[in-house]
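I am attaching a structure below and will ask some questions about it afterwards.
As you look at this complex, bear in mind that one protein chain is not there, while each of the others sits in place.
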Amino acid sequence: MSLTLENVTQIVDGQYYINNANLTFESGSFNVLLGRTLSGKTSLMRLMAGLDKPTSGRVLVNGLDVSGVPVRKRNVSMVYQQFINYPSMTVFDNIASPLRLAKESEAVIKQKVIEISDMLQITPFLSRMPLELSGGQQQRTAMARALVKDADIILFDEPLVNLDYKLREELREEMRELFARRNTIAVYATTEANEALALGGTTTILHEGQIVQSGPTAETYHKPCNVIAATLFNEPPINMIPGRITKTEVTFDNTVHFPRTSELQSLQEGDYQFGIRPSHLSLLPKNDDDLEISVQVEVAEISGSETFLHVRNPHFEMVLHLSGVHNYTVDEKIKIYVPTHKLNVFHEDGNLIQACSRRVEDNYHG
Amino acid sequence: MKKTKSNKAWFLVLPVFILVAFSAIVPLMTVVNYSIQDIFGATRYFVGVEWYREILNNSRLQDSLVRQFVFSGSVLLIEVPLGIAVALMMPKAGKWSVVTLLVLALPLLVPLNVVGTIWQIFGRADIGLFGWGLNALGMDYNYAANPMDAWFTVLLMDVWHWTSLIALLCYSGLRAIPDAYYQAASIDRASNWAVFRYIQLPKLKSVLLIGVLLRFMDSFMIYTEPFVLTGGGPGNSTTFLSQALTKMAVGQFDIGPAGAFSIIYFLIILLVSWLFYTAMTHGDSK
Partner (left out) sequence: MAEIHLKSLAHSYNRHAEKPEYAIREMDHVWHDGGAFALLGPSGCGKSTLLNIISGLLKPSDGEVLFNGVKVNDILPQDRNIAQVFQFPVVYDTMSVFDNLAFPLRNMGAGDAKIQSKVSEIAEILELTEVLKKKAANLTADEKQKVSMGRGLVRDDVSAILFDEPLTVIDPQLKWKLRRKLKQIHQKFKTTMVYVTHDQLEASTFADKIALMYQGQVVQFGTPRELFEQPNHTFVGYFIGSPGMNFLEVKRCEQGVCLGEKIFPLNELEKQALQMIDSNNLKVGIRPEFVHVWDDPDDSAYRAEVEFVEDLGTYKIVSLRLGEHLIKARLQEDQKVPKEHAFISFPEQWLMLYIDEFLVAKDDHNEEN
């Protein structure tokens, strides 16, 4: 099975909710929609589910136009942010409800419900009412209901956002394992870059109703096609520095100069934007092509194992994502090191010209 | 919020349209039809806006229009603040909140003509507790003879009957305010007045809009209760618009002028309701 959106546009009250979306998802795939609040994730899912009709363009299932087919006739499930269950039914009956609608025999229902609840570890609660359960258990019940009917398409609209951090971590892992064995198209909307990375599969980045980039998650992360994708798909957001390439050297904001490295050799002279991931910056020179920049510490956010160091100089602000604990006082003057081969080079209009190169190191603990 | 558009929605609304057409538009058009003709048995002439001119110049009707506005205005001025005050004083939880809710809901359940009858007896100086009581206190109270007393009684009756509605609406509105707002206010050391002015009143706006519109429309069309209580008297002192209309249409069979009257009546309610609505929703989008 496949789900294709072809030039899909949705306009509501003159506003573009979705602007010319083209996407194809294959069955057995896990697809993440990444974007800010109101970027169009929910709108896109509603179009996929058939809850809304596109203003123009077509939604194809297996190559057939299903734009006019009502939701009930499509085999679609949806899981929402809020834990939506039937409050007056037991967990068992909640999970069984789609099967009962499909007029399955009680024996089949029982077997399927047990199977799915085992998988989601809610079997002990089957006879309870949803409101007697914890948030995580309620959301597992909603998920079980979506999963039990072997839907062709399962849509998750930020399902973990109302759950505890640790629980999210666990459910994410479970979901990945759950879908590895299924022949469904799973679509999962989130605002968090880390969640997209943890879920794997493919990632589609949405911004203001437009698809910015779509592809295998790791590839989308490592090769962001433009500034927006790079900013959205990194936590903390990628550092952007305006700069210029001349015949011999590269300048950041007329203040920092360094000779063109081999990676930057092929680029034409002109103005560019350089993106550097917070995790690629360091406090000690590590590579032969490292660029030294003097900055002032603005604030250091220190977790038990990592430090997010916010620094600035008169021209730009940057954040460093460092492993280990590094204590600094405010306004302290320090030097940071930018590995120039790790620079992502963007055109002035924001499009990627060159992604950072990935030199895999042989030593395991450098 | 995002809205969904689908043409199918029209089919779903169609039955309502048909219903509204039969219940409102068709009768309204009949009235329009009456209002521009002179009907006398089987003969009828087209008279244009003649009836409208006559109605607008009729001093008795002008008087009842003024009376009507004063009445509706007084009703709103008394019932809205009183309703809010009652809602603010109601217990927030526990069995007493249930009891107060029940007590408040009671007047709303009494049929209109019964309300009139209750007050008619209640206010009588000879056998009514209220009337007798006032007289016993040395007041010369007689709603059947004194226009001021009649007005007072009609207003009091309406307040008794309908303040509960505002109170209940506001009570539900107040319950919907999250505790965090009150906590924040107490931390900011807001006075009770400031809490009311900046938290409760803004959050009550939407229910108050409904309450004000309902009370305005209802009070502007009041008929049964004063009819039962005072019959519009003494003199014409408590004859409100709907009663004047009924007299004209049913009592005197002046169907043409009555039709014109109805249309004007209808337009006034529409206009004032619209004014209330825009005034109260103004500033939301800024």
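Per-chain numbering from 1; labels A and B assigned in written order.
We adopt the following convention: a contact is a pair of C-beta atoms (placed from the backbone, for glycine too) under 8 Å apart; a residue touches a chain by one contact, two chains touch by 3 or more.
The structure displayed is predicted, hence computed values, not measured ones.
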item	value
Touched by the hidden chain, restricted to displayed chains	A, B
Hidden partner chain, touching residue among A:L64, A:L131 or A:V325	A:V325
Contact with the hidden chain (one of A:L232, A:L291 or A:I336)	A:L232
Per the touch definition above, residue among B:L156, B:I199, B:L213 or B:I268 touching the missing chain	B:I199
Hidden partner interface residues of subunit A, rising order	36-37, 134-135, 164-167, 169, 191-194, 197-198, 200, 217-218, 221-222, 231-232, 234-237, 277, 279, 298-299, 301-305, 308, 310, 319, 321, 323, 325, 330, 358-366
Residues of subunit B (touch criterion as defined above) contacting the omitted chain	178, 180-181, 183-184, 186-191, 194, 198-199, 202-203, 286
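By definition in this document, only the chains that are shown with their structure count from here on.
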item	value
Intercentroid distance (Cα basis), subunit B paired with subunit A, Å	55
